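Omission of a single protein chain aside, the complex is shown with its protein chains in their original locations.
Order of writing sets the chain letters: A, B and C. Residues in each chain are counted from 1.
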Amino acid sequence: MTPVLTVEEIEDFLAREFPQINAGGRVFTCVSVAPGTATLRLHPDESHLRPGGTVSGPALFALADVAAYVALLAHIGPVPLALTTQLNINFLNRADPVPLDGVCRILKLGRSLAMLEVSVERADTRQLIAHATTTYSIPPAKNDAVK
Amino acid sequence: MTPVLTVEEIEDFLAREFPQINAGGRVFTCVSVAPGTATLRLHPDESHLRPGGTVSGPALFALADVAAYVALLAHIGPVPLALTTQLNINFLNRADPVPLDGVCRILKLGRSLAMLEVSVERADTRQLIAHATTTYSIPPAKNDAVK
Amino acid sequence: MTPVLTVEEIEDFLAREFPQINAGGRVFTCVSVAPGTATLRLHPDESHLRPGGTVSGPALFALADVAAYVALLAHIGPVPLALTTQLNINFLNRADPVPLDGVCRILKLGRSLAMLEVSVERADTRQLIAHATTTYSIPPAKNDAVK
Partner (left out) sequence: MTPVLTVEEIEDFLAREFPQINAGGRVFTCVSVAPGTATLRLHPDESHLRPGGTVSGPALFALADVAAYVALLAHIGPVPLALTTQLNINFLNRADPVPLDGVCRILKLGRSLAMLEVSVERADTRQLIAHATTTYSIPPAKNDAVK
């Protein structure tokens, strides 16, 4: 599995296709791309917190989901129509409001389905905060191009 | 399984403990409570949409998660510290920006764990949009009170 | 969603394609088929039990998985190559060694993917024993036939 997009190309694609992701500032940044993997960082702001000041479940879900999407498109090229069909997430440790990395590993890249795993970790201590697995559906038109 | 809170008491609890849920207006409303079940409605605004105008994955996740929380506390009383430990969600149909109901059924209500199922449906046509199952951890202090 | 196979046709198909399912006697029987749903019954024998005499996790998994497969083929016709791509199961209550029903509801029947939900219940008391959701991949050749 060789990436076909660079970190820069991914950030350009996200800015163009999903401007609302970073509407309130640079909330998500792509940290790295490598064969079979990609890492997305969430810089939490007020809107990601729940009472008590921890990062909310929906924000952790979004980080895992977008990290998987980024890893997928880094390997198959820009496919705006790839869709999450299923996501399972385990919440493991309290998510303090610090930068969090969604480290995604592609488990399988098929013609019409991709399965991916995401570890959500503190960027500073690498403590595991959440863990997700997800299935993405890849639209047929793109399939043909991918082979 | 008999509810111990009314719809009004649930809305008061949410307003008190989770003011940010409805910070931008009445986004979530509790529709009904009955033995073993509760329904929460999401009235999507701009912040819940993604490009193309459909309701985003994180917003559907939040609806499922909060619906489960509401069903749980309706049956065990106000427990701010109940925590989602795991959530699995399937995305089934395009989520148009109309009111969506999270219809939650309690599968099991144990001393320290609860398992719940949520159907996310259009409030108008009842079309199924997403389906989730989730596990909540119930803090020990409350356990004792619950029996 | 209208079934295209009857209970008898399903049992014939299983006997022909999956003889090992009932190798040790009539372990699985198809109880009913109706629009969007099907029910499969497990009659547990010694091989399905674990110490203590309860039905084992793998046996409950198999019941959920085969119930989903039966519901799927009841609606798209005999497709030996449909494959489980993902299954999430919650274990809710002790599974005594009595007949158990896997009551399957089709959540979505797409061209290449189907999502299904299975409640595993005691056939006598209808107590809920386990709950599963699963994704099946439908092979392309069959897709075309199904439209």
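Here is the rule we go by: a contact is a pair of C-beta atoms (placed from the backbone, for glycine too) under 8 Å apart; a residue touches a chain by one contact, two chains touch by 3 or more.
Note that this is a predicted model, so its numbers are computed, not measured.
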Touch with the omitted chain, as defined above, among C:30, C:59, C:82 or C:107: C:59
Interface with the unshown chain - residue positions in chain C: 17-20, 49-51, 56-59, 61-62, 65, 80, 83-91
Absent chain, residues of chain A that touch it: 88, 90, 92-93, 107-108, 115, 117, 128, 131, 133, 135
Contacts of chain B with the absent chain, listed as residue ranges: 85-86, 88, 112-113, 115, 135, 137
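The rule is simple: only the chains that are shown with their structure count from here on.
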Greatest separation from chain B - chain, by CA centre: C
Nearest-to-centre chain - CA centroid comparison: B
Approximate Å spacing (C-alpha centroids) for the pair chain A, chain C: 33
Mean-CA-position distance for chain B and chain A (Å): 24
Multi-partner residues of chain C (at least 2 other chains): 88, 115, 135
